[in-house]
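Here the complex is missing a single protein chain, while all its other protein chains stay put.
Moving on to subunit A:
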């Protein structure tokens, strides 16, 4: 592949089957380099399976995977350019954070030891204590430091913040944006805290039951849906012909979320009809899209409340 313009990751019909379960179902992805991607979806949607295959820590059942134009399995040319921070990373038994950082220095060509040290201090990681003895949050912080300071060409963060409090998560987001601005590279961040990361993402991929249900630039998604509230007949007349993602009624009031970008004229018309327009956050939109995708498979919509919970 040619440098610069080509995709850093490509998959075609990528499928992973665990016995009778499809963890990934014919996934086609083209990931261009130099952006922050959000890989979003419910628990068990296939996010970790996908990232594991891309980093050769898991295997496809069928289909194609190309990372920097090659299959990543036992491919050092590819693997040395990747860093995968797992939700529960395993380390050798007697390792300290200092040991982990030293190993990372040997492993990652772009490792920045000074950056790692300053991050470790900011996250208050006791670098000389054995990792076994660290709290869940401290252990997650170690993973975050490894991911950031490795400055790998592609860095995968898979739900990196189990046990991290809101302050520590904010430090992570701030340092990620700053360091990405200074050292552009490809970041793939999986998260179910969608509202927290929404502004950081340039591109959003939503996966559900192993399938890609949304794959678009964050700015295209923003404002692509709107919730319209008002008297039932007025709302229904206004939304006629728009794809409805969700509808709720309260007495004579109806609140409908439609996948439709309203222009100024549309907004003005809504206002003059006495309709109230509420923006739909990325998180709400993804919940709705996911439920819609689920609904297409299952005739009964019993999973609705569970799904909403899973995103909180």
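Assorted remarks:
Note that contacts are C-beta pairs under 8 Å (C-beta built on N, C-alpha and C of every residue); 3 or more make two chains touch, one makes a residue touch a chain; residues count from 1.
Note that in this section contacts and distances are computed from a predicted model.
A chain of the complex is left out here; the name its UniProt entry carries, from "GntR family transcriptional regulator", "Aspartyl/glutamyl-tRNA(Asn/Gln) amidotransferase subunit C", "ABC transporter permease" or "Electron transfer flavoprotein subunit alpha", is "GntR family transcriptional regulator". Contact with the undisplayed chain is limited, among A:31, A:201, A:214 or A:254, to A:201. Among A:16, A:35, A:151 or A:288, only A:35 touches the chain left out of the display.
Interface note for the absent chain: among A:113, A:162 or A:177, the touching residue is A:177. With the whole complex as reference, residues 35-36, 173-174, 177-178, 180-182, 184, 199-202, 218-219, 222-223, 226, 264, 268, 271-272, 274, 277, 279-282 of subunit A touch the missing chain.
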